[in-house]
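Please find one structure pasted underneath; my questions will follow.
Of the protein chains in this complex, one is absent; all others appear in place.
When the chains are written out, they are named A, B and C in that same order, and each has its own residue count from 1.
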Amino acid sequence: MGKVLMKGNEAIGEAAIRAGCLNYFAYPITPQSEVAEYLSRRLPEVGGLFLQGESEVAVSYMILGAAAAGERVFTTSSSPGISLMSEGISYIAGMQLPAVFVNIMRGGPGLGGILPSQADYLQATKGIGHGDFRLLVMAPASVQEAAEMTMKAFPLAEKYRNPVMILGDGLIGQMMEPVEFHDNLKTKPVDKNGWATNGMDTRGSSQRNLIRSLYLDPEVLNRHNLELKAKYDRMQQEEIRFEAVNIDSDYKVLIVSYGTMSRVCRTAVDQLKAEGLEVGMIRPQTVFPFPEEAVGNAAAGKSCRAVASIEMSMGQMLEDVQRSVKGRQPVHWFGKCGGEVPTPEEVIEFVRSLAR
Amino acid sequence: MGKTFAKPEALSDQHTHYCPGCTHGVIHRLVAEVIDELGIRGRTVGVAPVGCAVLMYNYFTFDFMESAHGRAPAQATGIKRVRPDLIVFTYQGDGDLASIGMSEIVHAANRGEKITTIFVNNAVYGMTGGQMAPTTMPNQRTTTSPFGRNVEEVGMPIKVSELLASLQTDAYIARQTVIYPKHINRAKKAIKKAFQYQLDGRCFSFVEIVSTCPTNWGLTPVEAVKWAEEKMLPYYPLGEIKTPDKS
Amino acid sequence: MEIELEGIVVVVGNYGSGKTEVAINLAVERKKAGFDVRVADLDLVNPYFRTREARSLLAGLDIDLVLPPEDMLHADLPLLSPLVAGMIRKPSQVTIIDVGGNDAGATVLSALAEAFGGKQYHMLQVINPLRPNTDTIAGCLNIRGQIEAAARMSINGLIGNANLIDETTPADIYRGVEFVQRLSKESALALRFVTVADELLPEIDMERMACPVLTIYRQLVPPWKKARVPQHQFNGGK
Partner (left out) sequence: MQSEVMFAGFGGQGILLSAKILAHAAMEDGLEVAWVPSYGPEMRGGTAYCTVVISDRLIGSPIIRNPMHLVAMNRPSLEKFAPLVKPNGVILVNSTLISIESGRDDVDELRVPVNDIAVRLGNVRSANIVALAAFVARAGVVKMETLRHCVKEEFATKEKLIPLNMAAVEEGEKAAAK
């Protein structure tokens, strides 16, 4: 199959099917309702399950139940809906279940607006629910990448027995671009008989499985948390992904930007280069784990004079960038968060001001 | 006699943590007996609530999972929809099911999820220390209704079974109790019927069990049984409230 | 003056009145005075600062402590162990029952009415006049009424426990004694003893104390503090 022109939302739905996930529970919310609309037609064609839940809260527990039963499962939502799911996500992390959540972010706080935003960065990367846990978070910058990351999310969720999040924004969901589905990203689910509550007969076992997050003994709960932490540490070792743009040049300014915002920054980098100002960019493809070392090394480049975190939020990723730069350079922030995506011209003007 | 008192295979050896006079132990046993009798232990998944029965998974010998407060029916939906061959039940109290989880139970029932719910109604939040529940009786004193449930302020107790029965989707809905030995057989029959409807792929099935909480009611076990009989049963009448066969 | 208490001692009071600290230290004192002592943790309403915090101290002194099963100690569950009814039915020389706060905590006593049936007991209300709601005589009597109604048992004695924890001064102690004596007169409830923290004891003029004194070696301390160790010469605070 060659390229097809698809909306990001549709591509995410199709990618999940291609990845071998045939179970989808969801609740509609703009700007990601197309995923549900697409899958409500598409999943029955492939013998899959589509169910619209009564709320995002309920959906998060349908996901939990299906994941506990050992099946691949995912859902999609947007910022306010993800907040409602955060309770279930916390349980899923505590129970060490694999599941995939897609957040097509919109502006907030509160009802905010339906236009694109990256306002849930901290929520996604620092602790989306109660308790000590992390999600593995991937941030696509194109429809193609949204599809690929969705496909990769399932084996990663199973590898770590942890929820994985695709952190897109309204534009990634709504934009159409050509997309190609690569069959080599299709994976078989791992054997889950060791822990899934899929019925003893299914496993041919007389040992029952128990799935819980309740540990009354404080020492046992501490051990459980250490076990979780070890997984997050391992993600730091094995899962960091990023793209480096124009990093071989003698860049004076380093941009760190992800998702839709990084596309805008890329145009700015190209135009500034044409004008004779070299600008480098690190584009995190995983925002947890964050490419701390790559950003730190790039910031230490000998010609680098300033670092800018450019985001569609009020300096949320900035904290990770500052942490990575470790004081070696001044770190600046530029962004907007009302649904309006900063234009290349605005980014150019800001970067020029840093280079002066 | 010996046979009746043998421990069901579905029940573990562990002693329960329940207070003297609490009916959870009896209801657990009935569920276990039914699962044994239907021969479905190997394909049953239980969903435990938040409430006094939060640790109930310790007392059974088949697959079990914990749920968050009120969410068990959504979770059971998730399991059942992806594995329709499994037998899935939730076991919930009145705070869990009728308050924080009202939305989940209503929609699971209305979708006609082929799951079974055992609903233990003792008119009080047990776990958190005897606070008012949606099913607390008028004028009943609890730690958050110290002057008695004022129905002018907080409304009448919710009759969950009747509420669910009003949905137009097919369902099996029954209310029983286990406060006196004479009730226990009827309760077990209702539970068995509920599981049978699920096994047959028929409909959502729901059994409410009117129960006691001597510790939080501040009554002796004997008094608690009397209180349930005199105060609760007239308001929460026993029997089959809805069957799919009648609709 | 010596503390005189034998048989079943039920310790009740409002939230934060210091019931548990009193119950633990009373158990230690009675043990040192030569009695067989058992303690039941009957606080089902508050998951923090319960008798169970002092279980190693009590075990070291060979004081039997009835608790929910070990694996349930941190459960947010109202676990009424059937053992409690048993120890009321067959009390040891001193059986101390540490009840939860307010009427909510006392409700469980009502569920144990059968075990108490016909038995003599001391039901002592702990009063800290430096707590809200028990800073007036009327307040104390109001709480007494609520607890008695919930427990369906009668309070028949008082324990004065005036303290501001680390900030307690001798003046607080003297004023506290006066207060509980006045309360004792107006309510006709016997004042069984008052408490003084061991650190404060050297500053107290015992001549001014017109009732027995129980020394409190604080056990229920936050994690950054160490519990006090009861001294061997402990002898009822005389």
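The definition used in the following text is that a contact is a pair of C-beta atoms (placed from the backbone, for glycine too) under 8 Å apart; a residue touches a chain by one contact, two chains touch by 3 or more.
Bear in mind that the values here come from a model prediction, so they are computed numbers and not experimental data.
*Asks:* Considering the full assembly, with which of the depicted chains is the omitted chain in contact?
*Replies:* A
*Asks:* Touching the absent chain in the whole complex: find that residue among A:E37, A:D132, A:D201 or A:D270.
*Replies:* In the complete complex, the chain left out is touched by residue A:D270.
*Asks:* Tell me which of A:L39, A:V73 or A:L115 is the one touching the absent chain.
*Replies:* If we include the chain that is not displayed, A:L115 is the one touching it.
*Asks:* Please identify which residue in A:M175, A:I211, A:V253 or A:A298 touches the non-displayed chain.
*Replies:* A:M175
*Asks:* For the chain left out of this view, which of A:G13, A:P31 or A:G335 touches it?
*Replies:* Once the missing chain is taken into account, the touching residue is A:P31.
*Asks:* For the chain that's not shown, point to the residue among A:S90, A:N198 or A:T260 touching it.
*Replies:* A:T260
*Asks:* Could you list which residues of subunit A touch the chain missing from the display?
*Replies:* Listed in rising order, the touching residues are 3, 5, 30-31, 113-115, 170-171, 174-178, 260, 263-270, 341-345.
We adopt the following convention: only the chains that are shown with their structure count from here on.
*Asks:* Examine which chains touch each other and state the graph shape they make (line, ring, star, complete, other).
*Replies:* Complete.
*Asks:* Farthest chain from subunit A, going by mean C-alpha coordinates, please.
*Replies:* That would be chain C.
*Asks:* Report, in whole Å, the distance between the mean C-alpha point of subunit A and the mean C-alpha point of subunit B.
*Replies:* Roughly 39 Å, centre to centre.
*Asks:* Distance from the CA centroid of subunit A to that of subunit C, rounded to the nearest Å?
*Replies:* Distance between chain centres: 55 Å.
*Asks:* Using the touch definition from the top, which residues of subunit B touch two or more other chains?
*Replies:* 54-55
*Asks:* Specify, in ascending order, the residues of subunit A that touch 2 or more different other chains.
*Replies:* In subunit A, no residue touches two or more other chains.
*Asks:* Can you tell me which positions in subunit A touch subunit C when the two form their complex?
*Replies:* Residues 216-218 of subunit A touch subunit C in their complex.
*Asks:* What does subunit B use to touch subunit C in their complex?
*Replies:* Against subunit C, subunit B makes touches at 15, 17, 19-21, 52, 54-55, 126-130, 143, 146, 214-224.
*Asks:* Can you name the residues of subunit C that touch subunit A in the complex?
*Replies:* 71-75
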